[in-house]
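My questions all concern the structure below.
For this depiction, one protein chain was excluded, whereas all remaining protein chains were kept in their positions.
Order of writing sets the labels: A, B and C. Residues in every chain begin at 1.
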Amino acid sequence: MDKDQTIGFIGLGQMGKPMAANLLSAGYCLRAYNRSAGRVQELGAAGVTPAAKPVEAVASGGIVVTMIANDQALEEVVQGMGGFGEALGEGGVHLSMSTVAPATARRLAAYHADRGSAYVAAPVFGRPEAAAARKLWICVAGAPAARSRVQPLLEVLGQQVYDFGDNPASANVVKLAGNFLIVTALEAMAESFALAAKNGVDPARFATVMSETLFGGPIYQNYGRLIASGIYEPAGFKLSLGKKDIDLVQQTANESRVPMPLASLLHDRLLSGLARNRGDLDWTALALGVREDAGLSGGS
Amino acid sequence: MDKDQTIGFIGLGQMGKPMAANLLSAGYCLRAYNRSAGRVQELGAAGVTPAAKPVEAVASGGIVVTMIANDQALEEVVQGMGGFGEALGEGGVHLSMSTVAPATARRLAAYHADRGSAYVAAPVFGRPEAAAARKLWICVAGAPAARSRVQPLLEVLGQQVYDFGDNPASANVVKLAGNFLIVTALEAMAESFALAAKNGVDPARFATVMSETLFGGPIYQNYGRLIASGIYEPAGFKLSLGKKDIDLVQQTANESRVPMPLASLLHDRLLSGLARNRGDLDWTALALGVREDAGLSGGS
Amino acid sequence: MDKDQTIGFIGLGQMGKPMAANLLSAGYCLRAYNRSAGRVQELGAAGVTPAAKPVEAVASGGIVVTMIANDQALEEVVQGMGGFGEALGEGGVHLSMSTVAPATARRLAAYHADRGSAYVAAPVFGRPEAAAARKLWICVAGAPAARSRVQPLLEVLGQQVYDFGDNPASANVVKLAGNFLIVTALEAMAESFALAAKNGVDPARFATVMSETLFGGPIYQNYGRLIASGIYEPAGFKLSLGKKDIDLVQQTANESRVPMPLASLLHDRLLSGLARNRGDLDWTALALGVREDAGLSGGS
Partner (left out) sequence: MDKDQTIGFIGLGQMGKPMAANLLSAGYCLRAYNRSAGRVQELGAAGVTPAAKPVEAVASGGIVVTMIANDQALEEVVQGMGGFGEALGEGGVHLSMSTVAPATARRLAAYHADRGSAYVAAPVFGRPEAAAARKLWICVAGAPAARSRVQPLLEVLGQQVYDFGDNPASANVVKLAGNFLIVTALEAMAESFALAAKNGVDPARFATVMSETLFGGPIYQNYGRLIASGIYEPAGFKLSLGKKDIDLVQQTANESRVPMPLASLLHDRLLSGLARNRGDLDWTALALGVREDAGLSGGS
């Protein structure tokens, strides 16, 4: 086995599965683990070795990719029962691609360093469609040698790789700060659309003009259309996950003593969404709270 | 005099002067008024007739463009001493291009309607450089005939004209909602840059990556660079004017009963800027407040 | 007529009528005006001369009390058609007891000074029951001689008079700042009660303990009980009036460049109350918004 051609892959959720599929298409072999094993089967047989627990997905000195829902679950697959932490071994690389706290990255980087393995953080921007189409934007940071070694994988998975240096936590800071910008834009659109609607201006028209002029790029274009449409299902990215990311932003801001009043406001908006059982709607559904506060009914 | 080739132009400030110059270049003749008369001279002699008061800038049944700093000053040039309101006459068109409240637009539209003249609102997006380069984006609304009649002027002044229908106030709502989106983006960038800086990530690098990926368009690109640079002079658009616009947003939101917590937050941030004597800095200087709250020094 | 025994009284609303009745009981004669004249009749015949317009309520050099719903209406009864401004005459005193902006007080004080009359601001703390029971707390400010002259009236109307010096606007600042403290306490109770309720603690019990220990005084005691009860009708003080007062707070803060983020938050909460047609409920009904945000049903 060429240890750079067989890759461990842990976490086959909405994002992980298309990413794993792309690695397979590019000729990599995978040892794949997912909590509910059915997802592994869905990848097809060719090139995939199912792993019954995380540790079975890694080879000593190899590469293992994780795409895991939250910090605690990530620490569990490394250090918990059946975790791969010890087995990754001298020279191994843990390529961690989900959105976690910089503090978690620091903790895991230290854990791996103690064992001669390396932790590379490479969180991604993009929704499941972008993952499938290899259109992800990837922010990478970690020890230089390990970073170089995973570069070919990242090029398979994304349209562009942005390098943020040697400290893995830096990539996570960028990812969280980026998600903070996104949720702020969602709230700002929701508020301005409510203002438009109550003053006789069609929000969809307003959204179009803004995205053609001042606010290009996919966030204002795509989310503007979604919020103006008032359709929040099916979820591309769940409100509950958006809430989790804002929690991580606030945790990081708290630790580094950066007051972020916008993050506080977004937190309260999303928390109210959870309190009203909207956690499984798309995160654009924060607009429902904005509309209700303005005495508008549910849609746009 | 062809009444569509000689145009009244009132207000030769940072925006008005280059706009007037563009009309001259396009072959229009102007009767120009500005509170401090020196600005009129700066336009050069060819094609310009100086007006000693607003009323002298208009011809009955003609077109007069206003580019005036605030609502009160606008109402003054129309209805105050020496104002042009009565003289504009049957069939005249008041093309009002500055940022004012929808309520002001409604008031002036009614005033003109009573006199057989028409009020067309055509506020613009763009800074003085954009005005000079005829790169403004213009939102227009007003009575159909009057709107058609001013269309050639708008095409001289901007790169694109967006039509928002018959109700002049609609164009002002769009302008205010757009400025609200901009200031929200400024604050969001300022907060995320402070988070980045205190966590070892270069804000300029973060800004570049964001504007290349999720957040295209001039707002994130240009302002991101400015905020990351920490240079707030000379002002492209003064913080005090940004504050005025958020006041208009809040006034409109209040009247139409739309709670906008982001606008409240931005109001407090900008008001603190005024309290600290930063009204003449560029509006990106709201980032100074964000930085101070985080215990960071003035620059970026 | 002893010009200090016959008093003009303008505004017989929920507060004004019991106040006028107390002056009558104390032996004063009144010339009374109210927009809807029926309220004057309700005072009974003895000692009351009905006035058909504000100007008929005043005698040159006399005292006139106003208890008027808002700034505009107040300026109207002074300077509008039928207003008493000119008739009050040299030596007259306008004792203005409702809640208006400091800026309005300054304007009216200048207006009266120009005519040899005086403007004394004496806004009150207390609800209609307190007005009836002569338990109002009164904050007074204005020119010394005029202040002394109205002192006996204030002692009839309230349980305590607090003097804030020669500048009438000062009394209005105190009144607004006090109302700001009250609404903040309402919101704080509403939020903490929701926290208690969702964590298995009875809000009424929590309210009782707080008011017996850290938070004595009528605001926490009475409003705590009301909010915990979840009963918002009939209104002792309408939410729409509370909103108006917070608007005045914000206007004053804006003019004097004092960022007040709590006021911004309260503004948005109350504005949402108006947007949801709760303007006629008691201002404690802002708690409904807090509860809904937490996914709790209407009551407490």
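One rule holds in what follows: contacts are C-beta pairs under 8 Å (C-beta built on N, C-alpha and C of every residue); 3 or more make two chains touch, one makes a residue touch a chain.
Because the structure is a prediction, the values reported are computed rather than measured.
Looking at the complete complex, one finds that the omitted chain is in touch with A, B, C. Panel shows chain C; residues 102, 125, 137, 139, 160, 162, 164, 167, 169-170, 173-174, 176-178, 180-182, 184-185, 187-189, 191-192, 194-196, 198-201, 205-206, 209-220, 249, 252-253, 256-263, 265, 293-295 of it touch the chain omitted from the view.
Residues of chain A that touch the chain left out of the display are 247, 253-254, 257-261, 264-265, 267-269, 271-272, 274-275.
Interface with the hidden chain, as seen from chain B, comprises residues 261, 268, 272, 275-277, 289, 292-295.
One rule holds in what follows: only the chains that are shown with their structure count from here on.
Centre-to-centre spacing of chain A and chain C amounts to 53 Å, using the average Cα coordinate of each chain.
Centroids built from CA atoms put chain B at 38 Å from chain A.
Residues of chain B in contact with at least two other chains: 253, 257-261, 265.
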